[in-house]
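Note that one protein chain is taken out, while the other chains of the complex remain in position.
First chain written, first letter: the chains are A and B, and each begins at residue 1.
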Amino acid sequence: MAVSQMIGARIQRREDPRLITGHGRFIEDRTLPGMVHLAVVRSPHPHARIVSIDTAAAGAAPGVLAVLTAKEFHTVLSGTMPVAPAFAPDKKYVPPRFPIAEQEVCFQGEPVAVVVASERALAADAVDLVHVEYEPLPAIVDPEAAMHPGSVKAHTDGPDNIGWDTTFAGGDIEAAFAKAEVRVKERILQQRLAPTSMETRGVLAQYSPFDERLTIWLGSQNPHFIRFFVSMSMGMPESAVRVVAEDVGGGFGGKISPYPEDYLVPAAAKLLGRPVRWIETRTESIQTTTHGRGQVFEAEVAARRDGTLLGLRLTQVLDLGAYHGTFGAFQACAGLMAGGVYRWEAVEARSVGVLTNKVPTDPYRGAGRPEATHVCERMVDRLAQELGMDPAELRRRNFAREFPFTNNFGLVYDSGNYDGTLDRALELADYPALRERQAEARRAGRLVGIGISTWVEICGFGPAAPTAGATGGIALVESAQVRVLPTGSASVFVGTQAQGQGHDTTFAQIVADTLGMPLETIELRHGDTAEGTGFGCGTYGSRSLSVGGMAVQQAAVKVREKARQLAAHLLEADPDDLVFEQGRFAVQGSPATGKSIQEVALAAYGGSLPSGMEHGLEAVSYFDPSNWVWPFGAHVCLVEVDPETGAVRIEQYVGVDDCGTVINPMIVEGQVQGGVAQAIAQALYEEVVYDGESGQLLTGTLLDYLVPTMNEIPDMTLDRTVTPSPVNPLGVKGIGEAGTIAATPAVINAVCDALSPLGIHHVDMPASPDRLWRLMQEARP
Amino acid sequence: MIPAAFEYSRATSVAEAVDLLRRGGGEAKVLAGGHSLIPLMRLRLAQPTALVDINGVKELDYIRMEEGRVRVGALTRHATVVRSAEVRRHLPLLAEIAGEVGDPQVRSRGTVGGVLAHADSAGDYPTLAVMLDAEIVTDRRRIAARDFFQHLFTTPLAPDELVCEVVFPAAPGPHRYLKFRRRLFDWAIVAAGVQQLDGGWRVGLTNCGPTPVRATAVEAALAQGATPSAASAAAADGLNPSSDLRASSEYRRHLARVLTRRALEQAA
Partner (left out) sequence: MPHPLTLTVNGTGREDAVEPRLLLVHYLREVCGLTGTHVGCDTSQCGACTVLVDGAPVKSCTMFALQAEGCRITTVEGLAPAGGGLHPLQTAFWEQHGLQCGFCTPGFLMAATALLAENPDPTDEEIGRGLEGNLCRCTGYVNIRRAVRAAAAAMRAGAEPAATAVVGG
C-alpha cells in the first residue's frame, strides 16, 4: 500500500502482537529488585470518627516493615487533593481531602492506614491486625435528601452538603414556556456506575534518596497530571519526578484523577527507602475507584402542537460522594448539552452537586454528555408520544441545520448533518418495516418497541482559554515532538496516553502520510513524562486525535517543511519548486531529480547544511484548537419485552455516526461497539447500589455488579457519514464516547415504546426485569 | 486478594480424607473444585485453618448406571456430567442442568459433591436431588435429599464427614429446567425444574427459599389432570422467598409460577 494512503486505511494495530502473546506490560507485570508490597486498611463504615488506631500487632506481624497512618504521611505529603474548578463557578462547600483519613472517615473504603510488607500475602494478613476504633456517625446516602437544610452532614464540620448550585440560563425560559401548547415533564434517573476497567488500578514507586529522584509507574489516563499533582504534594521539583504508564488495561474515566494511593505509595517508598507496589483488588476497585453518573434529573419540555420545540428546563442533582472528584464538576456540562441536536428558544439548566457518604463520582465514559443525551432524547420521545407523532418526524422537525450552529449557551457546533445520519440509520434499520413488525407483534399481544436516539457531543478538549480556567491553570492543549533519526526512522512523542484506543497505530498513520515514511519506521512514545514535550493532558473526553493527533500532524508538517528547505539546498532548487510525494521531494517538471525523506534526514545530521540552518530533523508543536469538535449520529434499537418476566431482549441495533475524517475505520468501529456495549450495560444491567440506611456498598463484586458477557450484547449494524470538522486541518472529531452517549436513550426509548400500550411513559435504568415487572404490575388494571 | 494461610493436605482415598478431616478437629474443610470455597477465601469471608484436597480421590470420580439408578461420584466435574452418554440417556435433565452451571471454566473444575455439600439455595443440583428424591451417600450413611438440605448452607454433615455420591432415579422422560438470570453465567434468580417420573410429574424450584423446594401442590394438581397453566398457579403457594438486589420476594413468587408453567409446556 502506498504510504500516502495511510489516513483512512484499515491498518491492523501495532499494539497487538505483544498483547495477544501475553507480553503486554501492565502495572502488575512490573517488579523491581527489593520491591515490597503495600496494602491499605480501609474504613468499613461510610461515616465514622476515628477514635484510635493501634498498629502494634500489625507492626509485629511476619514480614511487616511498616504500618503508616496520616501522622507519618504528613511528614512527606502536604496540601490537599486537587479539585478542578470546572463548570461550577458557584462552588460552595469543597471539603479538604488529605490522601488518608485522620479524624473522620466519610465513605466506606476510605484509607485510614497502610501496611508495607515483604510479601503481598503478608501485607494482606497484617491489614486484619490493624485495630482501628471507630465511633460510627450517621451517614447520608440519598443526594436529594442531603440537599435539605438540616440533613445529616457528610462531613461533620461542613456547613451543609451543597458542593455547588449553579444555573445555566440559555435564553428567556419563561417566555418560551408561556408559548407552550403542550408540556411534558419527567423525572429521570442516572444510576451510579462503576467504570470497571478490566485491569484495576496499581502503583509502583521508587525513590532514590541519593539524587532525590522519584519514579512512579501506574495505570493512568494522564501521567503528566499525576506528576504535576504528586510532585507538588511531595514538595519536589516536577522535573525530579518521573511518571510512567505503560500498557493500561482500560480506563473509561476511572484513571484520570489522582487517587490517594498515587500519593501514599510514593510517600511510603520515600519513607522506607524501598520500591513499593500496590495493586488494587477488584473489591477495592468497586469500593474506591471513582464512580460515574449518579444523577437525578427533573426535566420539562414546552412545545407547540405541531411538534416545534420551545423550551427545556431541567435540574440535575449530582451525587458527588464524600469529596468532589477532581474533575467531577465537569459532569455539570450535561445542562449545557441538554438541548442536543435541536433548535430551542430557551434552555435552562440548574446543577446541584451534593455531598453524600459514598465514594466520589468523577467522569465515566462520556461524563455529562450521555446524561444530557439521555434526558433530551427521552423528553423528545415523551413529547412525540404525547403528540401522537412519529419520533423520527418530531426529531426532523427540530434539527439544527445550519452550521456553525450556536446553541442556547453560545456553544458553537462546528459542523453537522443530522438528517444524514438519521436517514441512513432508518434506512439500515428499515424503519417502516420495523414499525410494521411492531404493529403485527402488538396485535399478537407482544411488547415490541423501537427506540431512536439522535445525538451530538462536545469533545476535543481544549481549547486553551476556557479549559485553563476549568482545570485550575493547565490549558488542555496537546503537544507532540517528531524526530527523524539519521537513518530515516522517526520517533514521535505525545502527551496523550492510550488505554486501548490504538494511538500507536493511528498516530503513526498520520505521520506516515505527512512524511511519506513507511509505518514500521515510525515509533510512537507516550506515557513517560521523562520523554517528549513539557506537558501532556492525557486521554479522555474523545480528545486524543482532535488535539493530540493534530499536534502530531503539525509537528510532522514542521519537519516536512524543514526537510523541504534542506532538500531544495541539496537539489539546488527553489523550495517552492519542490513537489513532495510518496516520501520524496522532486523538482517540479523533472521527477527524476529528487531526494527521499531518508536521504534528507541523513543530510540533516551531515556537514553540508545551508547557512543558518540548525542540525537535526525534528520539531515540537503545541496544538490549541480554535473550538471543540462536535461528532453526532443516530442510533436505532429494536427490543422485545417479555410481558410475563420483564426481561428485555435487544433484537436489532443500528448506529450511524459521524466523527469527521476517519484515520482508521477499524478502530473507529471498535470504539463505537465498545461504547454501545457499555451503554447497553447501563441501560439494562449495571448499577452501584448502597444500602439506603447503613450506607454499605451492596454491589461490591462482579457477582453483583453486572458487567455483561458476550451473550448480553447483540451484534450491531454500524455505518458512518463523513462531515469533516472545520476546526482542524485533518477534519477529525472524536469517537471514543459516541457509543455511551448515543445508546442508552436508544435502548430505553425502545423499552418505553414497547411498554407504551400499557400506559407506561418512562422507565429508569437499569431496565431490569424486576423493575419492568413492577411497572407492568402497577400499570395493569 | 490472597486467602489467609492454611495447612494443606492431600487425600487419595475416602478413608484418608476422613482421617485428615478428623485430625483437623472440626476446623478442616474439604477442597474439591473449590469454586465456592476459594472465592470466599480470597475475600477472607472464609478462613479455614486447614484444607483437605480430595481431588486425588479418584474413587469418587465416576458415573454409574445401576438398577434404574444413576450414581454420580462426588468428585465428578460438571463438564464430565455434561459429556456423559449414560447421563444423557438415563437422566438427561441432570446433563442439562450441569451444562448450565456457571461457565465453561467453572464446569471444568466444579464438582457435583461440592455443590451439594455447599447447600446454596441458588444451587441447581440440590433442586434436582430434592425433586427426584435422590439420596446423598457419605462415607458413613445415606441421607435422603429432603433431609440433607436443612437450611441455607446448612446440612447434617459432620465436620469430618465426606459426601461420596449422589444417587438419582433414572428418568429418561420429558423434562426441563429453566433458569431465570440476568447474565447467562449468573446463579439463578429463580429456576424451575420439571421431570416426568413413574407416570407423574416432579417439580422443583431453585432460590425460592433457604432450601430447594419441591412444588408438591403443582405435582398434585397435575396428577389430577390440571393443565400446566392451572397447575403452575400453585407453584409459589406457601413460599416466602427472600428479597435481594435482583428480585423482590413477590417477584420471585411470580417467577416461580411463570417458570414452572413454561418448563411444563416446554417439557411436554
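We take it that a residue touches a chain if its C-beta (ideal position, glycine included) is under 8 Å from a C-beta of that chain, and two chains touch if they have at least 3 such contacts.
Since we're looking at a predicted model, the values are computed, not measured.
Engineer: Thinking of the whole complex, not just what is shown, which of A:164, A:252 or A:297 touches the missing chain?
Structural biologist: Once the missing chain is taken into account, the touching residue is A:252.
Engineer: Of the listed residues B:31, B:57, B:170 or B:218, which contacts the missing chain in the full complex?
Structural biologist: B:31
Engineer: Hey, which of A:196, A:682 or A:768 is the one touching the hidden chain?
Structural biologist: A:196
Engineer: In the complete complex, which positions of subunit A touch the hidden chain?
Structural biologist: Counting only subunit A, the missing chain is touched by 1, 9-17, 19-24, 26, 28-29, 121, 196-200, 247-250, 252, 281-283, 499-502, 519-520, 666-667, 669-670, 673-678, 701-703, 707, 709-711, 713, 715-716, 739.
Engineer: If the hidden chain were put back, which residues of subunit B would touch it?
Structural biologist: Given the touch definition above, subunit B has residues 1-8, 10, 31, 34-35, 38-39, 42-43, 51, 53, 55, 79, 102-106, 108-109, 183-185 touching the missing chain.
Throughout what follows, only the chains that are shown with their structure count from here on.
Engineer: Report the residues of subunit B in contact with subunit A in the complex, numbered from low to high.
Structural biologist: Going by the criterion above, the answer is residues 1-2, 4-5, 43-44, 180, 182-186, 245-248, 251, 254-255, 258.
Engineer: Once bound in the complex, which stretches of subunit A touch subunit B?
Structural biologist: Answer in residue numbers: 120-121, 124-125, 128, 281, 283, 644-645, 647, 685, 689, 698-699, 701, 703-704, 706, 708-709, 711-712, 768-770, 773-774.
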